[in-house]
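Right, I'll just put the structure down here and ask away after.
Only one protein chain is missing from this complex, and each of the others stays in its spot.
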Amino acid sequence: MFDHRTEHVDDHMVLVQANLDDMNPEFSSYVMDRLFEAGANDVYWVPIIMKKGRPGMMLNVLVAEERLEQIETIVFAETTTLGLRYVRAEVHRLARQFVQVETEWGPIAVKLGFHRGELVQMAPEFKECEAAAKRSGVPLKRVYEEVRRNYADNRTLE
Amino acid sequence: MFDHRTEHVDDHMVLVQANLDDMNPEFSSYVMDRLFEAGANDVYWVPIIMKKGRPGMMLNVLVAEERLEQIETIVFAETTTLGLRYVRAEVHRLARQFVQVETEWGPIAVKLGFHRGELVQMAPEFKECEAAAKRSGVPLKRVYEEVRRNYADNRTLE
Amino acid sequence: MFDHRTEHVDDHMVLVQANLDDMNPEFSSYVMDRLFEAGANDVYWVPIIMKKGRPGMMLNVLVAEERLEQIETIVFAETTTLGLRYVRAEVHRLARQFVQVETEWGPIAVKLGFHRGELVQMAPEFKECEAAAKRSGVPLKRVYEEVRRNYADNRTLE
Amino acid sequence: MFDHRTEHVDDHMVLVQANLDDMNPEFSSYVMDRLFEAGANDVYWVPIIMKKGRPGMMLNVLVAEERLEQIETIVFAETTTLGLRYVRAEVHRLARQFVQVETEWGPIAVKLGFHRGELVQMAPEFKECEAAAKRSGVPLKRVYEEVRRNYADNRTLE
Amino acid sequence: MFDHRTEHVDDHMVLVQANLDDMNPEFSSYVMDRLFEAGANDVYWVPIIMKKGRPGMMLNVLVAEERLEQIETIVFAETTTLGLRYVRAEVHRLARQFVQVETEWGPIAVKLGFHRGELVQMAPEFKECEAAAKRSGVPLKRVYEEVRRNYADNRTLE
Partner (left out) sequence: MFDHRTEHVDDHMVLVQANLDDMNPEFSSYVMDRLFEAGANDVYWVPIIMKKGRPGMMLNVLVAEERLEQIETIVFAETTTLGLRYVRAEVHRLARQFVQVETEWGPIAVKLGFHRGELVQMAPEFKECEAAAKRSGVPLKRVYEEVRRNYADNRTLE
């Protein structure tokens, strides 16, 4: 296993895919939740066009090889597919770090990403910004903006 | 009613829409077939993202006001929607004409469209090209190409 | 205002649309939540391709004319758009009724829809099915199936 | 080759992909038909955005390694692509079994899927349900519902 | 005509739509360019699924009623459609203003949007940011960030 504080390439990942043309789309958020709980690294849907021009959804699950079996069991239990395919993948993850930024709505976490030691990403935590926006009645985009600005202003002072 | 051989604007059309997030996508071709049989002028699906991030499909039916009721009955009977909306629309249709074009696979129909008396569209009939491709084992794109070329070559000779 | 227990057509609805090509997509669920709170009847996103081939999102809000102003204020405050358009729409809503269905996981609500007095829709409540599936560890699709089956079996007995 | 009545993992599959931004979309159903005839296990289209923001379609063909050559020949003959890529894939297929279910419209086949010996999928055959709906004038969704219910009711009796 | 420096609602707009299933997608940027030149207020594409499950594109053009004719002529000349529909629309546009923001890469324009006199939008001009990023070799996202920050920092000082 990797220490997520360090940049690394993980070469034992699998991308599991299933094309669904007869599943109630209402189920999709539940399927996602269960897959994340079972250790999926990422889950996403791709709109596709299937046999006879049917509008379908391709389920994609990125997962470590050692958890493949649990993921498959959930896909077969919770979706309507009769088969799934997997493709070997390597995943390159940046070094990550969290810092707190002061704002007029209290401290908000910011996720930083480093490539070869250099800061390349800076993302305010969605849930905390959303909570601040709800509490204060201020537009969410203004909260994001403020977090980014305060982070940048402080960095310049260092 | 309009004579489709003449260019015209029909201002008594309605665009019927229903957002579906809990219908088996397998049903979509059947729903389309039934709507066309009941006199829909056009039917198409738009992939959308609905409440709670659910991947849904928006059904769209273009229909003359006087057939709205039959269309609604089918939408409620064959899809899972609890409501639908409609928007008034005007439709501008080109004058249309069919001609036969000679090809090495026999005659194939071509649909022509005229705007203010001028030829602006020329489309080989899909079904006939497809049949010719299947019969002869020639790529479909080559059949299309040939039909278009022969149509243009003959026109130049006139 | 309409009594939602009766089938009706509401002809004072507006479909508000804004094309967004510079908004952080992370904001989309928050924008939806706020619009529903302000009285939107429906909110959905359509993936589109905008100027210079940019992948954008079209926000759609279905709302009663008398709440248009509040909806507009939220769209301008929470998204990045400099303009929005609206189209007049009529909405046809089925008569709706809720009934309880007995299942091995307790009673679960089912929403019924009636067109001209005839039952045309029957939909188990997603949240209740989801809760039952989580509590019991049974696949969500099995819960749905059971609710539908028990509803149908009882109806036949009547 | 595998016996499809047994659950298995097939690790000699290939996913063939071609990005198309200059093909007449009308050709897509014909291309699909030809690929299925040549032994493709699955064919589907993914809407994508290509160079210069062009709306394109990515063709995807899942096929056994030993049939790759025929598939490539069709892709080059019937689409407009100058290249294609392929990715190695493994396919996990459930054990499958067909059973007949009695309905008021005659017997209808149901496809069952088993994961580790346990029933996880049950899908009425689309074509047969569609034929029954057309013959009887009953909504397709009611036919499906009935097939599912009768299957479940009988299973409980066993 | 409206003064775009003032917030206003324009109620003589039309949304022109054409569903295309047999046009070379390569043409789409050219069609857009020509429509903007002819006075379209906005042009965008919606991926749709058409008759026989064909992947199609719906062209959308927002235009003032008085320019409808020129727009129609271009749609018929440059696309493959045999008909188009239009829907009446009202457009609500914010008051707009441009200001210059100082950055380490020179001044960059920012577009401001006002709703009822209150600033609600602030968007760095894409083309100028892109040019600065290209000239300086700095990531585009850093240029944007800097423009936004400098705008906000100056506003606070006022």
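The letters A, B, C, D and E name the chains in turn, as written, and every chain counts its residues from 1.
Definition applied: a contact is a pair of C-beta atoms (placed from the backbone, for glycine too) under 8 Å apart; a residue touches a chain by one contact, two chains touch by 3 or more.
Predicted model, so just to flag it, every value in this text is computed and none were measured.
K.L.:
Relative to the complete complex, which of the depicted chains are touched by the chain excluded from display?
P.N.:
Per the contact definition above, the missing chain touches A, B, C, D, E.
K.L.:
Which one touches the absent chain: D:His12, D:Lys51, D:Arg116 or D:Arg135?
P.N.:
Spelled out, the listed residue whose C-beta touches the missing chain is D:Lys51.
K.L.:
Decide which residue listed in B:Val16, B:Met32, B:Ile49 or B:Leu140 touches the omitted chain of the complex.
P.N.:
B:Ile49
K.L.:
In the complete complex, which positions of chain A touch the hidden chain?
P.N.:
Answer for chain A: residues 13, 15, 28-29, 32, 36, 42-47, 60, 62, 87-94, 96, 111, 113, 115, 120-121, 123, 126 touch the chain left out.
K.L.:
List the residues of chain B that touch the chain left out of this view.
P.N.:
49, 52-55, 139, 145, 148-149, 152-153
K.L.:
Could you list which residues of chain E touch the chain missing from the display?
P.N.:
Per the touch rule, chain E residues meeting the hidden chain are 23-24, 26-27, 30-31, 77-80, 126, 130, 133, 139-141, 144.
The definition used in the following text is that only the chains that are shown with their structure count from here on.
K.L.:
Between chain B and chain E, two copies of one chain sequence, what rotation angle (nearest 5 degrees) aligns their Cα atoms?
P.N.:
Fitting chain B to chain E on C-alpha positions yields an angle of 120 degrees.
K.L.:
Quick check on chain A against chain B: do more than half of the interface residue numbers occur in both copies, making it same, or fewer, making it different?
P.N.:
Over half of the interface numbering overlaps between copies: same.
K.L.:
At what distance in angstrom does the C-alpha mean of chain D lie from that of chain C?
P.N.:
30
K.L.:
Averaging only over C-alpha atoms, locate the centres of chain B and chain D and give their separation in whole Å.
P.N.:
25
K.L.:
Residues of chain C touching 2+ other chains?
P.N.:
46-47, 49, 53, 77, 80, 87-88, 120, 126, 139
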